[in-house]
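With one protein chain removed, the remaining protein chains of the complex are shown where they sit.
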Amino acid sequence: MSSTSSSHISRTGRRPVSVRLAMIGAALALTHSASAQSVPADAPAQAAPTAAAMPQGAPPQAAPSQAAPPAGAMPQGMPPSGGFPPGGPPPGGFPPGGPPPGGFPPGGPPSGLPPLPKPRPYVDPDSVPEKAVYADAAALELRLGEDPPLTDAQKVAAAIPVSPMAAMAEPPLLRSDARRASSDPRDFSGVWFHDLSLRGRILRDLHGKLIPFTMAGARVLERRSNADKAGKPFQNGAALCRPPGIIWQADVHMPFMIFQNKAAVEFVFQDYRGRLNLVLDSKLLPPGRSYMGTAMAHWDGDTLVADTSGFKQGLWLDIAGTPVSKDAHLINRIRKIDNGDHKPLLEIETTIVDPKYYTAPWTIVRTFRWQPNMPLFDEYNCELQIGDPNVPSDAGLVPEPADLP
Amino acid sequence: MKVFTQAAVVSLALIAAAPVLAHHSFGAYNMNTTAAAAGTLKEFRWGAPHSSLVILAKDKAGKPVEMAIISGSPLMFSKQGFTPRDFKRGDKISVTYHPNTNGSPGGALASLAISGGRTFSDSEAQRIAPPAAN
Partner (left out) sequence: MRKSSHFCAALLVLAAGPAFAAPQAAPAPAPAPAVSGQTEAMLGVWQITTPVVDLRPADRTVPFTKKGEEAYRTNLRLKKKGAIDDYDVMTSRCANPGMPRMMITAKRFKIRELFNVLTFDFEWNRLIRQIDLRGLPLEKPLGTRFTGVSRGRWVGDTLEVETTDVPPEALIDQLLPHSWDMKVTERYRLLDADTLEDRITITDPEYYQHPWEARVTYKRQPFVVFAEDVCLDRLASKKGQ
């Protein structure tokens, strides 16, 4: 299915996007479309396997109930706020045949659901005279939006097949007498576990926009994909038992703990025993580069804002290998969202600032559940295998060549 | 309480399974081929990021070779009744496995048999490998 999607994308040069039509889009996305996608918006625009594709006896996958968009979602159908990357749309404009029809592949939406409106054709807002419009239903009509014309780099990225991986690990349910979280909005201490489905590749930012690759960034991802296809996947930090970076660690569906005081907010991940130390007192900042980077943080109201940089090596943001260079900055905005039952979500918004691989900063968001019933972590003793001097410990993986120019 | 316990067990399964998927694909193994080897167990390593075993065997030329065979989560072994104490250094062991595509000794576990006749079948690998002609 991924190859079908890819050829469709590369043929047209454009792909429709459901952006964050979460309530409608998430349910529909489960059918068979590279264009429709469920939440998170940055997850691969990829269909979950249908019941027929599963081994017999397996229960069908329910539509994710985690489809609600994170707070701060853009109004749907609005033109992309960032506009075109420098240089504007490709000179050739739209490819022959115009924009794709969007919506569903042959077969249409599942029965019982209303048909989606056709996408609004993309119109460069600068190409028409400005006029005053009311924010009425006509202007904000719920539609599938469309991407602006892809850059050459985005075309490279769009042609890379996407694994249809989607998995949701469910932590144990909380008992009625489970410990409640502190009502202090600045107290993040606790055990947290992912609240969104695990996806193999981040395709879009939190606004549903395609990742703004530079050509170097797209080529790195492409080379990683090609190596995998050739049966020679590249090594990365995770494969070599090194801390793989916050986004990978946070996405991999293992719990993490947060301990904090006035000087630091310390994340302890089960996975790789990775640590992310958000330092509030600059005197405590450890010197030098590290796999997880070092981070100075400050409070912006009840949101903790941290700037992580100083990576020892580039990161893989996800399993597919969406790259971040070692000179990147990751800006986290972290807050606790509590609807009053003291079983909050922890929201971590991450902005990737990496001019080497991306033409502009882009942002993803993750939410994590309050999980006081999971304080005992599994032991992560990967050195026992990776450190074995007697046998190849690379799991058949090969070193990645140095970064592309 | 019972419901809670079951939920906890299932979730453990998922936590255990996810990293297998997350850390690498099975692209490094030739899942269309199954090879067999027998030898003695040097080590059985449970857990992160996946379980693996090291077998002292002999290659085609009769030369001693250490093979690392990667397998899935501890949960799979647990479901088939194995515990860490069932795997002892020096035990006779035979395995079938999907070889490394890079040609180095070892690969991804398909099944194993230990002394006493107990057997294990890697259900994760089974789902990937073609069912016939192995």
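Should a chain be cited, it is by its letter among A and B, assigned in written order, with residues numbered from 1 in that chain.
Here is the rule we use: a residue touches a chain if its C-beta (ideal position, glycine included) is under 8 Å from a C-beta of that chain, and two chains touch if they have at least 3 such contacts.
Predicted, not measured: the structure shown is a model, and the values here were computed from it.
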Subject >> Those residues of chain B which, in the complete complex, touch the missing chain >> reply: 3, 7, 10-14, 16-18, 21, 25-27, 31, 45-47, 51, 73-75, 77-78, 83-85, 124, 127-128
Subject >> chain A residues that touch the omitted chain in the full complex >> reply: 1-2, 48-49, 53-55, 58-62, 65, 161, 163-170, 173-180, 182, 189-191, 197, 200, 229, 240-243, 257, 259, 261, 263-264, 266, 268, 273-275, 277, 279, 284-288, 290-292, 341-343, 372, 375-379, 381, 383-384, 386-390
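Rule of thumb we're sticking to: only the chains that are shown with their structure count from here on.
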**OP:** Write out the stretch or stretches of chain A touching chain B in their complex.
**Re:** 55, 163, 165, 167, 169-173, 175, 198, 228-229, 231-233, 238-239, 241, 248, 252-255, 271, 319, 378-382, 384-385, 388, 390-393, 395-398
Original post:
Along chain B, where are the residues that touch chain A in the complex?
Top reply: 3-4, 7-8, 10-11, 14-19, 21-25, 27-30, 43, 45, 47-49, 52, 54, 66-68, 70, 100-102, 104-107, 127
